[in-house]
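The complex appears here without one of its protein chains, the remainder shown in place.
Up next, subunit A:
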Amino acid sequence: MLAKRIQPMAFQARRLYVELMFQVMGRALQAVSEIDATVQKEARALPEGFLFEMMVMPDGPRLIVEHIGNGRFHYHSGSAPRPVDLSIQFKHIAHAFLVLSFQEKTAVAFANDRMLVDGDISYAIRMTRILNRLESFILPRLVAKRAVKEYPANLHLPEKLLSAARIYLKVASNFVDTVRT
C-alpha cells in the first residue's frame, strides 16, 4: 500500500500494460492458430479442451486460452471455465512487465527464475515454443530478436493480420515508453 502512494502512476501504467498485453497475446494466439501451420502442428499435441494460463502471482492479470482441437486456440477473455491444465506464473508484476515489454526473453525469464510452471513441463515447453512463434509474428523483426532465442526463417502470414497485431503493438510500445524511466 505504501508503494502505491509513492509512485501511483507508474505502477498503474505497468499493470495496465501487462493486462493489455495479455489481451493482445490472447487474441493474436487465437488468430495465428487459425492460420499458421507451425503453431497448429505444435498445438495439436495438446489435449482437446486443454486450458493454458499465464498469470501474475498472487492474483494479478491473467491470459487464458483453450486448445479447442486441431491445433486451434480459443481466447477466453474472462475467467477460466474450469481449473486450468497448465499455468505459467510470474512471481511479480515487474517480471511479467520485463517479459511482455520484450526486455527479457521468455526462456531467459524461466532461466532467471522469474516464473514458475504449474503443470506438465513438456506442455510448458510446447507453449513456450508457440509463444516464441507468436512473438516473431506480431513484433517487428528487431524487437522480436530480443524476445525469442532465434528468429524463424519461415514466416508466412497475411499482411492484414500482421498489421492488425502491430496496431496493438504500437499501443503497447507507447506504454513502455511512458512507463520506462
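Note that a contact is a pair of C-beta atoms (placed from the backbone, for glycine too) under 8 Å apart; a residue touches a chain by one contact, two chains touch by 3 or more; residues count from 1.
As a working rule, contacts and distances are computed from a predicted model.
**Q** Among "ABC transporter ATP-binding protein", "Electron transfer flavoprotein alpha subunit", "Alcohol dehydrogenase" or "Fe-S cluster assembly ATPase SufC", go ahead and choose the protein name stored in UniProt for the chain not displayed.
**A** Choosing among "ABC transporter ATP-binding protein", "Electron transfer flavoprotein alpha subunit", "Alcohol dehydrogenase" or "Fe-S cluster assembly ATPase SufC", the correct UniProt name is "Alcohol dehydrogenase".
**Q** Can you tell me which of A:36, A:53, A:66 or A:104 touches the chain that was removed from the display?
**A** Once the missing chain is taken into account, the touching residue is A:104.
**Q** Which residues does subunit A use to touch the chain missing from this display?
**A** Touch with the absent chain occurs at residues 45, 98, 103-104, 107-108, 110-114, 116-119, 121-122, 124-126, 128, 132, 148-150.
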